[in-house]
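Below is one structure, written out as structure tokens; comments come after it.
Excluded from the complex is one protein chain; the other protein chains are retained at their positions.
As written, the chain order gives the labels A and B, with residue 1 at the start of each chain.
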Amino acid sequence: MANIIVMVIILTIVVAAIAKIVIEKRKGVKCVGCPYSQTGDSNCSCNDSR
Amino acid sequence: MKVALTGNPNSGKTTLFNAITGKIERVGNWAGVTIEKKEGKVKKSLNKGNTSITAVDLPGAYSMSPFTSEENVTSDFVKNENPDIIINIVDATNLSRSLFFATQLLELGIPVVVALNKSDLNKKKGIAINVEALSQRLGCSVVETISTDGNHNGLEELISTAIEIKGKRQKAPFDSSAVDMADKSAIEASDRKRFEFVKSIVSEVENRKVSSNRQTKQDAIDRVLAHKWFGIPIFAVVMWAVFSISQTHLGPLLADTLVGWIDGFYGWAEGLLGEGVSPVLSSILLDGIIGGVGAVIGFLPLIMVLFFLLALLEDCGYMARVAAVMDRFFKRVGLSGKSIIPIIIGTGCAIPGIMATRTIKNERQRRTTAMLTPFIPCGAKLPVIALFAGVFFNDAAWVGTTMYFVGIAFIILGALIVVRITGEKNAKSFFIMELPEYRFPSIKRATISMFSRAKAFIIKAGTIILLCNAVVQLMQTFNWQFQVVTEGAADASILASIASPFAILLIPLGFGVWQLAAAAITGFIAKENVVGTLAVVYSITNFINTEELALVEGASDVASVMGLSSVAALAYLMFNLFTPPCFAAIGAMNSEMENKKWLWSGIAFQFATGYVASFITYQIGTLLTTGAFGSGFLPGFIVVAVIVVYVAYLMRRGDKRATEKLALSI
Partner (left out) sequence: MDSTISSRIILGVNKIMERYDKEVTNLAEAKINRAYIIKDVKTNDEELKNFLFTLGCYEGETVTVLSVLSENYVVSVKDARYSIDKDLAEAIIV
């Protein structure tokens, strides 16, 4: 029983972490957790054809 | 409703943007901090209208005809994206330059409101501006603002004026629509007239007590801080002080409390799990997740103090002087003086640093800078530095300072090599940079910047680093048959078998064990992982002692667990700092370099630099301390010799091309 609870806890933490990364990536953040790499959603520099 | 914020570089656009939207975009007291447009909703407390307002912060520009690519962003935006209103931020201390751009904006047919920013500085300098007369002459509303001030900053008036003028068009005070845009000399003549026009306005509305071309206290400070010989030692002392405070004094003091909490939490969780839980699961939760993340989070206070101090430095205007001091060296090795800005930004995070290389016009200089920027230790590398300084060097502040200067040395050396390989050592480039005024740094801004970075650090620790640690813990617990490896036989684990081949390559560097190799590998995902992975593979819950006020718990114990000499530890630190940065930074390099050959050469060069530096540190250091070379000297020497010979060959080839080019041009 205790094992199952611990398993659930670990899975919850891991899933939450993955979800957070996915959400941030969708928002266009290049590096999750890098200060100053957060940018507005309209400016992915990888797309501009300079 | 869309409002565009435009203005000259360093006129305070982003500060104003942050003040009206409540965002925390990066600001700094030098020209060219903002390189991309940023959007945000104007705060409800300022927006009295019913429609929501989106403010768009644009990079600084001196005119509508762009010189650098970030000026391009600005002129493209106002021309093509039809903002409803332009707020033109004018540096009140420099009307005669700023109004040139303002008069161009007034011609666009978009309602413009001028924000006369930094109006507080004017009072100090004895400059008086007749706002009403200015508004009349320009034919648009002018609002005095102080965006650095919390209250009485004129921002509410600015926003309400912006709402009012929506849909109205002003008559351009200077009309150049009749000018033939294809005729160069006609444009030039018209621009000259425009400047004359601006001059006439300024002479009418501005009253200066002191002419700005007189020497001031500022220039006296410049002569010391940017002195030919003292400039660099002063910079070294400043950096040393920053490290000393954050890493030896204030940082550990704060870290101590935090680590106490983390320890408490670990103990609490351990007690909660009790005996009934399978040891595999409990070790994943305790050692992998809580221990690994805790070890990284434990460094948070150090990082925060450091970020706070760096923010103060950026705010006071010193950084532009550092650029002027460094220009001399950078130019000799074929970089532009502007290369210093990406490097300074890179101290926070390499990604925006690499993105900032866009301000460099010359393609080779831009690519070289993008390739070399990651050598400067970024925020993510600081926990690694702090860990090694703490475990092996008794918290010495010189370790961190040295790493910065070694980073700068590699940048200069790297640039020298690149310029010769590309055969462009004869190319000439000009350096011009605005020197912003010194000002007393704002504690508030530095605090905000510190907390935003701290938040990002925690998010990173809770996501990427947590996942990596959990995976490392799993890979360490199981072997390829997915059986739990017995204690003391971790060498049979999945992790060990993957990392061991790499470890062989690292023997000549003094740290050829799979644990350290694994930590270095996870470091490519995010550099903080080095700390987390070390904590996991050596089952050290945290590196900071709560009792002795020493940064590292039983420093000598940790050192002996890792089985490294101080010299090897320094070599390992160098390897982690000067090999390629994280994958995200490599992605940024890719998008700024726009050339696969440059990208791969850049990555190879970074690997070579890290390997050679680490090899030299370990072997020479061992020779000095023990009197004999370290293990694996010969194979390592061969590898290093091959690298050096190959680079030398490329440089010779480049030189030949350079002379050919020169011969052709004569």
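To be clear about the criterion, a residue touches a chain if its C-beta (ideal position, glycine included) is under 8 Å from a C-beta of that chain, and two chains touch if they have at least 3 such contacts.
What you are looking at is a predicted structure, and each value in this text was computed from that prediction instead of being measured.
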In the intact complex, which of the presented chains make contact with the chain not displayed?
B
Contact with the hidden chain (one of B:Ser65, B:Asn207 or B:Asn595)
B:Ser65
Of B:Asp222, B:Asp256, B:Glu424 or B:Glu528, the residue that touches the missing chain is B:Asp222
The listed residue (B:Lys79, B:Arg192, B:His249 or B:Arg652) that touches the chain absent from the view is B:Arg192
Which listed residue (B:Thr93, B:Gln365 or B:Thr522) would be found touching the missing chain in the intact complex?
B:Thr93
The one of B:Cys140, B:Ile201, B:Leu273 or B:Val325 in touch with the missing chain is B:Val325
Had the left-out chain been drawn, it would touch chain B at residues 62-63, 65, 67, 93-97, 100-101, 188, 191-192, 195, 212-215, 218-219, 222-223, 226-228, 231, 320, 323-325, 327-328, 331, 337, 361, 428-435
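Keep this in mind: only the chains that are shown with their structure count from here on.
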Mind pulling up the chain B residues that touch chain A in the complex?
26, 36-40, 69, 273-274, 276-278, 281-282, 284-285, 289, 307, 345, 348-349, 351-352, 355, 379-380, 452-453, 456-457, 459-464, 466-467, 470, 526, 582, 584-585, 587-588, 591-592, 594
Which stretch or stretches of chain A touch chain B in the complex?
1-3, 6-7, 9-10, 13-14, 17-18, 20-21, 24, 30-43, 45-46, 50
